[in-house]
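Take a look at the structure set out below.
With one protein chain removed, the remaining protein chains of the complex are shown where they sit.
Entry: chain A
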Amino acid sequence: MDQVVDLYLNEPATRKRWESFLSKLDLHNFSEREIKVIDHTLGLLDEDGKLVGTGSIAGNVLKYIGVCNEGVTAGARFNKIVTALQQYLFNERIFHSFVYTKLKYSSSFQHLGFTELAHTDQAAFLESGTPNVEDYLAELPKIADQANKKVAGIVMNANPFTLGHRHLVEVASQKNDLVYVFVVATDRSLFNSQERLQLVKQGLRDLPNVVVTSSADYMVSSATFPAYFLKSPEDLIKTQTTIDARVFKQVIAPKLSITSRFLGEEPKSYTTNLYNETLKQELEPAIAVKIIPRLQVNSEVVTATQVRQEIKTGNLEAIKSFVPGSTFEFIKENLAELQRRIKEGMNINGN
């Protein structure tokens, strides 16, 4: 009978054994970036104490799952390790989990009650448990006869919310009956998710046909992207953005009758620009992609990156013309805290 054990990857011998086992199964990305987000790793030992299976947890994402099926019923070990991982999550009171996997393993996960949200010819993205995407969509506010109305969607990180963001929403709001603004939930930015959501809500309070909500784990959620089975960064971006676009097109948009997606023009960020291109390729023609030129104030393009730079140097006057009053007040009140976060190593040059 196989036995489930805890593996501690910080022990060099364990780490080596684990890596060599996964390498044999054709998993090769053991970069620190991927390993350091792992919360816990389990192993499956056979009667001779040989490692025959493993799986890891990072947040609510299952990662690095591999089993050896030599001499046993196919699937038995896989089911055992996935059960053990879920048990670990349940003990942590996490009842909703995700997995990014090679397409060929998607059906194995579906046999265990996972639902596929999207796939490309290489990767698949699945979820399990509750509350799932159906629950998430059911909770969102709707309007009467929404199916016959013009509905648009915007996804933004808003780190922090600027007049540029507001301009994008205003344009969408004028051209549509209803606009959903999904604020990125992943917490990897200078302004945390709660602050970003709050500032977007405050900054758009006067627009009656705009609904502001969290993007949850379903839109631009970098936490759910373990890239270990892909070779180069560009592959990685391409797959991630394709999956993201397909989840939006196939799962999110139909339920909310969204027929267009508004984006800010992206001359500066390489990744975001690639993302915009993928969205255009994937969403059209079913969903119209509208790319809106950036707002300029005093012939300067308004960007949140610029605002973060000014926070770093404490130049509040320079921020004033870039952000709505609510964002400005927040920055003024929390300047010391924000600067402390930057000092402690928060990257402010990314998204």
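General observations
Everything that follows uses one rule, which is that a contact is a pair of C-beta atoms (placed from the backbone, for glycine too) under 8 Å apart; a residue touches a chain by one contact, two chains touch by 3 or more; residues count from 1.
Keep in mind that, in the parts below, contacts and distances are computed from a predicted model.
UniProt lists the omitted chain of the complex under the protein name "Citrate lyase acyl carrier protein" (options: "Ribonuclease inhibitor", "Cobalt/nickel transport system permease protein", "Citrate lyase acyl carrier protein" or "Spermidine/putrescine ABC transporter ATP-binding protein"). Summary of contacts with the chain left out: across A:K36, A:R93 or A:K343, the touching residue is A:R93. Within the complete assembly, A:T83 is the residue of A:Q3, A:S23, A:N69 or A:T83 that touches the hidden chain. Touching the missing chain, out of A:V5, A:V37, A:L112 or A:A318, is residue A:L112.
Residues touching the missing chain, restricted to chain A, are 73, 76, 79-80, 82-83, 86-87, 90, 93, 95, 111-113, 129-131 (touch as defined at the top).
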